[in-house]
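Just passing along the structure, written as structure tokens.
Missing here: one protein chain of the complex. Every other protein chain is in place.
Chain naming follows the written order as A and B, and within any one chain the residues start at number 1.
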Amino acid sequence: MLRVEALTKRYKTGDKALTDVSFDVPSGQVVGLIGPSGAGKSTLIRCVNRLVEPSSGKVFLGDREITRVGRGELRRVRRRIGMIFQEYALVERLTVMENVLSGRLGYVPFWRSFLRRFPQGDVDKAFALLDRVGLSDHVDKRADALSGGQRQRVGIARALEQDPELLLVDEPTASLDPKTSRQIMRLICEICRERGLPAIINIHDVLLAKMFVDRIVGLRAGRIVFDGPPDALDEEALTAIYGSEDWNAMRKEADETAKDAAEAADFEARAQAGAA
Amino acid sequence: MSASAPGASAPAARGRRWKRPPIFIQRGWLRLVVYGGFVLYLALAISTVEVNWSRVAEGMERGWRFVQGFLTPDFTSRSTDIVKGFVESLTMTLTSTVAGVILSIPIGVGAARNIAPLPVYAVCRAIVAVSRSFQEIIIAILFVAMFGFGPFAGFLTLTFATIGFMAKLLAEDIEDIDEGQAEAMRATGASWWQVLNWGIQPQVLPRLVGLSMYRLDINFRESAVIGIVGAGGIGATLNVAMDRYEYDTAAAVLLLIILIVMAAEYSSSWLRKRIQ
Partner (left out) sequence: MPVSHLADRPIWTRRTTRQQFAAYAGWLALVALTIFAFQVMTRDTIWFFVQDAPRQAGDLLDRAWPPRWSYLDRLWAPLWDTLNIATLGTLLGILIAVPVAFLAARNTTPSLAFARPIALLIIVASRSINSLIWALLLVAIIGPGLLAGIIAIGLRSIGFIGKLLYEAIEEIDESQVEAVKATGARGSQVIDYAIVPQILPTFAGISVFRWDINIRESAVLGLVGAGGIGVQLNSSLARLAWSEVTVIFIVILATVVVSEWVSAKVRGAII
């Protein structure tokens, strides 16, 4: 479904964010993308819909090469790819419904979107989606009147309103409390399975990832260092990704790594206690 | 919040309409009255504008000459008038800003409710209100009538206007300070003057400098106007040039004004960076 070939991204400052990244995502698979902060997770998923222009390499959606299309065609490709953001990225001053309908912008002409006169089919779908994510009562509220979890639900509905063939999810739980985080992850993964929708979920919480996804890809300093099922993600693999012993090379990420490693150890201890 | 299991949610009713809620005024009849009233007013207002189109058509030719004047400004043939005008404007600007700022400090302190006793506060606020209510040009008319033509009347006008402007903003700044710092000074047994010097002055001084620079800029721009009513400055030169239909000289004056304002803006932002 999605194929990434030898993707490389070098920023103007000379920093290399991604080096020779290749992987496939077959239909219906939910992939968790993990790695320390600064490893290039965000850059990678933004290269897929070209919110960040890759320096070299190819990205295919089906048999269409995204990295080659022109501006008009890029819009038509983007509307096939739904995206969910870290800080929700809702348009705060628009209503919930307008935010969801903004998922249709790639499909309707400007006058329709300007007058907020979307085809009835789009409105039906938006109501159904809001119902699905549990926000039927908040249709005409402004987005900035909602709680964090509710906002992310709006973000999910907006992405699904696009009728996407692929979902890109950027740290969906980074600004949520643990309980809401799980609810949101569960909701995203359930919806993906209902619809056979492939997804790349960029997530820093290893345990949450292991709990919900079909496959894990580990990034470190812009390279893929792990690719396999969640069960295969053992201590050795975690070391390869987070490099908990290699302090010198990773000085920048040291803090983050320590925190993640501690979290991982803590969870594993609890999981074992629970199993016993 | 139910993260609803699949199939648990009722299917949304098809064909449910959606309209965006109004942005500014929620009550329907009030919105109609306000918008309708505004449109009616606009129609009335436009209908009372009488335009002498033949005069305007005739003016197009002059307008074109004026544009040509901008392309070939004439700095030389009236150079003594231009130099005299700018010398008056610039000296007026500097002296009135310095005098205005010095006078505005006691008035601004007096107009701050948190440190001034009520009678002082009332008097200072009254001075501020009088100074701010009238346009510079109106004050200039009065001062010219009292003190005779020339830049001295202009100096008094700008000083008077500066007092109102600076004192108001200074008073608001003092009212907005962090009370804790003044409190701490009082707690050491400091007198009223010492509190002012140690607890309040450090907090408002940087902004006072910034505002003074801003007022310098405003005073220069105003100095170009009050010459029209005889209070000296470049405005008089400009007025005379327009009366004589010397558009190229007028264009030269205008270009110089724009240049000086730009230079003042750049240097004041540079100075502000240096001070902070």
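Note that in this section a contact is a pair of C-beta atoms (placed from the backbone, for glycine too) under 8 Å apart; a residue touches a chain by one contact, two chains touch by 3 or more.
If you're wondering where the values come from, they're calculated on a predicted model, not measured in any experiment.
Novice: List the displayed chains that the omitted chain touches in the full complex.
Specialist: A, B
Novice: I'm checking contacts with the chain that's been left out. Which of B:104, B:131, B:162 or B:239 qualifies?
Specialist: If we include the chain that is not displayed, B:239 is the one touching it.
Novice: Sort through A:7, A:25, A:59 or A:94 and give me the one touching the missing partner chain.
Specialist: Per the contact definition at the top, the residue touching the missing chain is A:94.
Novice: Would you indicate which residue among B:74, B:222 or B:248 is in contact with the undisplayed chain?
Specialist: Looking across B:74, B:222 or B:248, the contact with the absent chain belongs to B:222.
Novice: What is the set of chain B residues that contact the non-displayed chain in the whole complex?
Specialist: Those residues of chain B that touch the unshown chain are 23-24, 41-42, 45-46, 48-52, 55-56, 58-59, 62-63, 66, 87-88, 90-92, 94-95, 98, 133-135, 137-138, 141-142, 145-148, 150-152, 155, 221-222, 224-225, 228-229, 232, 235, 238-239, 242, 245, 250, 254, 257-258, 261-262, 265.
Novice: Kindly note down the residues of chain A that lie in touch with the hidden chain.
Specialist: Output for chain A: 49, 51, 75-81, 83, 85-87, 89-94, 98, 102-107, 110, 113-114, 155, 158, 162, 168.
Rule of thumb we're sticking to: only the chains that are shown with their structure count from here on.
Novice: Calculate how many whole Å lie between the centre of chain A and the centre of chain B, each centre taken as the average of the chain's C-alpha atoms.
Specialist: So the centre of chain A lies 48 Å away from the centre of chain B.
Novice: Over in the complex, which chain A residues touch chain B? Could you list them?
Specialist: Per the touch definition, chain A meets chain B at residues 95, 97-98, 116, 120, 123-124, 126-128, 130-132, 134, 136, 139-140, 149-150, 183, 186-187, 190, 194.
Novice: Would you tell me which residues of chain B are touching chain A in their complex?
Specialist: 1-4, 6, 9-21
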